[in-house]
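Excluded from the complex is one protein chain; the other protein chains are retained at their positions.
Let's turn to subunit A:
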Amino acid sequence: MAIEIEQPRVGLSKVAVSKTHGEDSPYFAGWKAYDENPYHETSNQSGVIQMGLAENQVSFDLLEKYLEEHSEASSWGKGAPGFRENALFQDYHGLKSFRQAMASFMEQIRGGRAKFDPDRIVLTAGATAANELLTFILADPGDALLIPTPYYPGFDRDLRWRTGVNIVPIHCDSSNNFQITPEAMEAAYQSAESMNLKVRGILITNPSNPLGATIQRSALEQILDFAVNKNIHLVSDEIYSGSTFSSSEFISIAEILETRGYKDAERVHIVYSLSKDLGLPGFRVGTIYSYNDQVVTTARRMSSFTLISSQTQHLLACMLSNKEFSENYIKTNRERLSKRYDMIIKGLKKAGIECLKGNAGLFCWMNLSPLLEKPTRESELALWKVILNEVKLNISPGSSCHCSEPGWFRVCFANMSEQTLEIALERIHKFMEQRKRS
């Protein structure tokens, strides 16, 4: 029935035809190569192993066990009594029981060191939506957000595409383990000014993607001071907060605010999601937590464009309000991620590869700069292609994360079984041996 149309002449928007969705980057190209030849333990042992996807698959059994034992979470009770109400529920305030469960879960992750008010939680379909929504609220088209590099490649789309807002990078490098410094922040601010861009905020990811490390307390204090000084917003994307290997090492911006008596809090907004810590990216659960009343109200109204399925809110409200489950999950998940991290670091070290010292996340930040022909982006991409096509590992090149220093790669370790990780490490080992010989 479809008529073949070669070149539809009828015009589309600039947004529709732009490349700002960022999907032409190697980050996504690697996924395509994987999709065409995916590794499988039995049916495709020579396929590409996906190490470019920051997913958490190490703790599913805990979730499955909960669902087995609590069928009322995934249905609406015997005879479906709550079904009607749930199916009709499209209130953008979100299910109160779910917001309460989220607030308490966020508190547990922070070891009770910060308190969260359920009425300040705005629900969105994933952190992707939360970040875009916040950008619409905090900045006008043409304005700028400062973001420390290296950063999550998806930000180019999430923060810029439909919003028309610019990203100005805060350059961080290995000389100080990629930490954010006041000098770097100031340089970025000046750079924005010189381009006539109005800076509206600074967005940090803590724990950091792709570094796999938490931001230190002193740095957080400096970042908040910088935001106050320039009178701009501070967005703290804390979606990996439950994926720190030890509970005491993560310091949330919420804790910093608490110690300051919530002075200057109205410029601070936290983004969270269940996609990483709970391993549920398919369920689309994101939140914005803001200390600013107007932001909360506006974000809530805007969330109409990206509400969470009430069916899913119901399931997760049951699950997360079960303290026994959530405490055990957080503890066990941390232990398993920590174990996985140790495994990959040891394996890489055996192959002669060093990584940035990490303490969180679903990936490590690997240093392959000694292997580069020249310290350039082109050399990095050439190396990346070799690793993708010959070693058959899809890892993410630092340039796709806007890293200013070539040679670093993000390598995910939590989205596969231990056996698959072993195979990946063997391949890397073999590759390094071959290079040593030649």
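One rule holds in what follows: a residue touches a chain if its C-beta (ideal position, glycine included) is under 8 Å from a C-beta of that chain, and two chains touch if they have at least 3 such contacts; residues count from 1.
As a working rule, contacts and distances are computed from a predicted model.
Novice: Leaving aside the chains on screen, match the unshown one to its UniProt name from "Myb-like domain-containing protein", "1-aminocyclopropane-1-carboxylate synthase", "Short-chain specific acyl-CoA dehydrogenase, mitochondrial" or "Regulator of G-protein signaling 6".
Specialist: "1-aminocyclopropane-1-carboxylate synthase"
Novice: Among A:T306, A:N367 or A:S400, single out the residue that touches the unshown chain.
Specialist: A:T306
Novice: Sort through A:A265, A:L280, A:L383 or A:C401 and give me the one touching the missing partner chain.
Specialist: Once the missing chain is taken into account, the touching residue is A:L280.
Novice: If I consider the whole complex, including the chain that's not displayed, which of A:G52, A:G126 or A:P207 touches that chain?
Specialist: A:G126
Novice: Could you tell me which of A:R157, A:R336 or A:R377 touches the chain that is not displayed?
Specialist: A:R157
Novice: Could you tell which one of A:F136, A:F155, A:F226 or A:W384 touches the chain left off the display?
Specialist: Of the candidates A:F136, A:F155, A:F226 or A:W384, A:F136 is in touch with the missing chain.
Novice: I need the residue numbers on subunit A that touch the omitted chain, in ascending order.
Specialist: The missing chain touches subunit A at positions 1-3, 5, 8-17, 21, 23, 55, 57, 60, 63-64, 67, 71, 74-76, 79-80, 83-84, 86-90, 119, 125-126, 128-129, 132, 136-141, 143, 157-158, 161-162, 164, 200, 231, 233, 267, 275, 279-284, 293-295, 297-298, 301-302, 304-312, 315.
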